[in-house]
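Every protein chain except one is present and positioned as in the full complex.
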Amino acid sequence: MDASQAQNRTYLGMPLARPRVAFFELSSCEGCQLQIVNNEANLLDFLSLVTVVNFREAMTEKSDAYDIAFVEGSVTRADEIERLAVIRKNAKVLVAFGSCACFGGVTQLKNRFKDPAWVKKQVYGDRSIQTNDTARPLEDFVSVDLRIYGCPVKKEEVEKIVTHVVLGRSIVQPKYPVCMECKENENTCLFDLGEPCLGPVTRGGCDSWCPNSRFGCWGCRGPAEDANVGQLQVIMKQYGFTEETLLDRLECFGGFAKDAEQLRTNMKLSPRRHEGTK
Amino acid sequence: MTAPHHGRQLRKNDLAKFEHTYKAEIASVSQLTAMERLYRIQIIDPEERRLFSFKPGQFVMLELPGIGEAPFGISSSPSSRDDIELCIRTAGNLTAWLARATRGMRVGIRGPFGTSFPMETMHGQNILLIAGGLGLAPLRSPIAYVQEHRNRFHQVEILYGTRDPSQLLFTFQYDLWRRDEIGLGIIVDKPDPAWKGPVGLITRLLEPIIAGKDEAFIQNTSAIVCGPPIMFKSVCAMLNEAGIPMQKMFVSLERRMHCGMGKCCRCNVGSTYTCLSGPVFDFWSVMNLKEAI
Partner (left out) sequence: MIFKVCEQEELRRLFDILAADNTVVGPVQTGLDRNGSALNAFKPVADYTNLNLGYTTTKLSAKSYFLPFRESLASFQIDGNDWQKTVDYHCDRPIVFFGLHACDINALNKLDKVLMGNTYPMPYYAAKRKNMFIIGIDCQPQPFCFCRSMGSDTVLHGFDLFITDIGNRYFIEIQSATAYNILARIKTRPPEEVDHLQYMAIAAHKNKQFTSRVDTTDLTKILDMEFQSPVWKQWGDKCLGCGTCANVCPTCYCYGVEETVDIGLRSAQKVKTLYSCNIVDFAEVAGGHNFRSERHTRLKYRYYHKHRGFVEAYEESLCVGCGRCGEACLAGITVPEVIASVRGEES
């Protein structure tokens, strides 16, 4: 379908805009973008809804004229801060795409070490790599219009959100925790099986992806609305899990940063836990 | 194999009612305020249109395929059988889409649902129609009924309060109401420089209407009150103080609804279905609903 045809698309007789979309990656694995390319069945429909002008995983051409920027990854380098500022300036809508962009994601795990130099040495050895001491979510540097959670994002959800954006519908994220969908999938509660899980406090919408495979939730989508993390702490203890177990999970993706910090205080741990100098 | 189960016999007709949707068309859209529009909606099939009727106070579920469905009180006269009018404020996903809608858009209508204002039982009485903000929208239907049967009622007063003059709804109708000998008092909370009317809360308008009235007037008066809970609560308290029986005051409640038919439970107040037992309740019932006020 060429662009002129697409311009005339309507829904219920209402003309629809065809937004120009660009994908960018900061510090990340690009796994979220891969979710889009992976979706062969609906890829053509997707491409007729929007005009993709910048997508390193799928095309070589580049353009700076775009309406919606999907930015994957966290900010861990000085040059990324500059790139992000440019993207913000060009985009009408800036989407934090995936947990790294929303919360810092797995990359923010380095934030919990006391000595950044030690971390750098462990990871990169003697190679000279420019990297900041901490990994940060996009919102620490620019305003973010829309967040798509998940590590990785769920392609069905991305499709739904893009369709909603094109239709001019407001985006409403699930406010309920993972347990809702886990029960819908008729899984046995992982606590009954003796495994820890952040499902009761983590935002749903993932179709309980991990618990479906008998893998407890690590909270990649961040807290559900009105999440009762304090009570989960009590429950974890009752089920015989250590505070460390809970802290590891709360810290894994950065979405529960505040709760993790609170727990660290309760555990009388320093804000940055590991000495990391040996 | 079928199993003989219980309960009353269900006929196919009963079952087909559940998701029955009238296909309708937006016949006109008029902008009332920055946030509110009045949509005239006509059922497309003439035979279906003939069968559709409603009572003042009832609501319909309006559906835009793929966009959503929500309840809206009907704002037009029950005697006008050609179309219905819905006054809609842009507040969420569906209404934002409707705000872009133009004449000719095809929508789905289910209903009408819910209880109504018992206009017939008010014949021969004085009526106070008291609205706060968007609460005038559901009142326009009983007002139209009163206009069309004006000689069946004694004194009729509309009392209407909004936050500021820019939010006044149905301004084109005020002279027509007055011409039909319906009293109209308007009050705003935050006046603009051009505002010459009274300033304050709706209870300020109500006070002189009921103050010093004799027992005969009070006993022969019904009230219809629509607005936010804090407003109808104070208005009904004042009316009750004046001696108007609670079962002669009627309010219309607004809740989230997904079915309109007493199933989804989203509209429950306490545990009463607003869609089945309401939206119109007498104030005595509201007093007994734990979460209503």
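Brief remarks follow.
Letters A and B mark the chains as written, and numbering starts fresh at 1 in each.
FYI, a residue touches a chain if its C-beta (ideal position, glycine included) is under 8 Å from a C-beta of that chain, and two chains touch if they have at least 3 such contacts.
This structure is a prediction, so every number in the text was calculated from the model and none was measured.
From the options A:69, A:232, A:247 or A:263, the residue with contact to the unseen chain in the full assembly is A:232. When you scan B:201, B:242 or B:276 for touch with the missing chain, the hit is B:276. Residue in contact with the omitted chain (choice from A:19, A:105, A:152 or A:200): A:200. Listed residues B:50, B:123, B:163 or B:290: the one in touch with the omitted chain is B:290. In the full complex, chain A touches the hidden chain at residues 9-13, 16, 42, 45-46, 48-49, 159-160, 162-163, 167, 175-177, 179-180, 183-184, 186, 188-189, 191-194, 199-201, 224-228, 231-232, 234-235. Take chain B: the residues that touch the chain left off the picture are 1-8, 10, 14-19, 21, 23, 63-70, 89, 91-95, 104-106, 108, 254-256, 258-259, 261-266, 268-272, 276, 290-291.
As a working rule, only the chains that are shown with their structure count from here on.
Contact residues of chain B toward chain A in the complex are 64-67, 92-93, 96-97, 100-102, 104-106. The residues of chain A lying in touch with chain B in their complex are 11-14, 167-170, 172.
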